[in-house]
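All protein chains but one are shown at their positions in the complex.
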Amino acid sequence: MPDPQAIADAVRDAMWPRDRASQALGMAVSAIGPGTATLTMTVRADMLNGHGSCHGGLITALADSCFAFACNAANELTVASGFSVDIVAPAFEGDRLTAIGRERHRSNRTGVYDVEVSNQHGRRIALFRGQSYAMKGRAVVEGLPLPAAPARRTGAA
Amino acid sequence: MPDPQAIADAVRDAMWPRDRASQALGMAVSAIGPGTATLTMTVRADMLNGHGSCHGGLITALADSCFAFACNAANELTVASGFSVDIVAPAFEGDRLTAIGRERHRSNRTGVYDVEVSNQHGRRIALFRGQSYAMKGRAVVEGLPLPAAPARRTGAA
Amino acid sequence: MPDPQAIADAVRDAMWPRDRASQALGMAVSAIGPGTATLTMTVRADMLNGHGSCHGGLITALADSCFAFACNAANELTVASGFSVDIVAPAFEGDRLTAIGRERHRSNRTGVYDVEVSNQHGRRIALFRGQSYAMKGRAVVEGLPLPAAPARRTGAA
Partner (left out) sequence: MPDPQAIADAVRDAMWPRDRASQALGMAVSAIGPGTATLTMTVRADMLNGHGSCHGGLITALADSCFAFACNAANELTVASGFSVDIVAPAFEGDRLTAIGRERHRSNRTGVYDVEVSNQHGRRIALFRGQSYAMKGRAVVEGLPLPAAPARRTGAA
């Protein structure tokens, strides 16, 4: 039976070729593991907003892709139901952004993931927190095992 | 002295040519007014994620652009400090998305804006709520009046 | 078969006596209906924070109670999975706060609700947006019908 890292690698290999948006934005997946992922993106001229800095939606797109790889890494098909973003510094043309995401919580269907986006100087650009929703029983990669079910919520929150 | 609609039109005319990100994503500003804006975007093949639906970050980019036009429409240079997004339905290739934004609150430096994104069938796709931060005294369009200062916060919240 | 308003009334009658927190905070449910609720609370001296204004968590508690009545009003047991709050003005001792909540979206298990909190002068104090999670098939009031299932999500978002 494959170990979690091998499953994460297989998920990345299956998701990446289909993820045309992340490709078109010039992203790369530099690392993936159980509940975690690291993606990079360089700010292009066509990513600048009317203030001359990187469009906040595109910073978010990088964080959201990182979130997607992290929350699907266990091979259970999982989507974003929402997220919140704090933009704490601007990014400019040519900046190389790195997004590091990690799982903070996962229950039966829902999860919470944090992603931090920094520039090439290590300056923090954005803090992203995403909420995930799992399609129970549906695999990202058919033939590979699904994660064991976590403990169910035993009470109302 | 220009009326608020004329100022909003001038802000749009100044911001749009500089907003390469929104242009590259195929957006259009179909309406602007004091504290409000409407933008459209058609989902292209290069906007799809690994699940075959529109990348959440690009839905957010549409909403964020709408937010930017709405919160700058009074000619005070204003940036997004953060936002939260609920993705409530998927969007697919060819869908024509419309984002409608409006001001919900504005105090001295900070504001709150709601943006709803719907598809061509009127189905709601995403609910976005943005927090803005004004660069006091800096105009989007030099030579046009800045907004009068709103009432200051008179107490700590 | 009871109409939606009668079901909402029955839900309120069942939830309120058990909701000791809302009672202890002096709240009252002034209206409830399908997907909507209105609650009030007067700011007491023991609700003030170190800045002399109403504690943000207690403004949130009012909004969260309003959210709970609104999202349970269809008789399907529903809990808050999360929320975001913008505090836009302070509230002070003696202020009478009113929270008005309404459903913005509801799918199979998840929903989005907006709650606005205002004071007795109609000044907006807080904007709250909540995410709900339904315990499918579990009623708030046994013996009353559950809502019909909404359309399933047909794709990944």
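By written order: A, B and C. Residues from 1 in each chain.
Heads up, the rule we're going with is that a residue touches a chain if its C-beta (ideal position, glycine included) is under 8 Å from a C-beta of that chain, and two chains touch if they have at least 3 such contacts.
Only a predicted model underlies this, so the values are computations on that prediction, with no experimental measurement involved.
K.L.:
Thinking of the whole complex, not just what is shown, which of C:22, C:36 or C:75 touches the missing chain?
P.N.:
That would be C:22, which touches the missing chain.
K.L.:
In the complete assembly, which of C:2, C:57 or C:94 touches the absent chain?
P.N.:
Once the missing chain is taken into account, the touching residue is C:57.
K.L.:
From the list A:35, A:57 or A:90, which touches the chain that is not on show?
P.N.:
For the chain that is not drawn, the touching residue is A:90.
K.L.:
Just checking the interface: what residues of subunit C touch the absent partner chain?
P.N.:
Where subunit C meets the chain not shown: residues 14-16, 18-24, 45-52, 54-58, 60-65, 68, 72, 77, 79-87, 90.
K.L.:
Across the whole complex, list the residues on subunit A that are touched by the chain not included here.
P.N.:
On the subunit A side, contact with the omitted chain comes from 51-53, 56, 84, 86-92, 104-105, 107, 110, 112, 124, 127, 129, 131, 153, 155-157.
K.L.:
To test your reading of the contact rule: which positions on subunit B touch the chain that is missing from view?
P.N.:
The list for subunit B reads 77, 79-82, 84, 109-110, 131, 133, 135, 156-157.
As a convention for this text, only the chains that are shown with their structure count from here on.
K.L.:
So subunit A and subunit B are the same sequence; what rotation in degrees superposes their CA atoms, nearest 5?
P.N.:
It is a rotation of 180 degrees, to the nearest 5.
K.L.:
Could you give the separation in Å between the centres of subunit A and subunit C, each centre being the mean of its C-alpha atoms?
P.N.:
Whole-Å distance between the two chain centres: 31.
K.L.:
If you look at subunit B, which of its residues touch at least two other chains?
P.N.:
51-52, 56, 84, 86-87, 90
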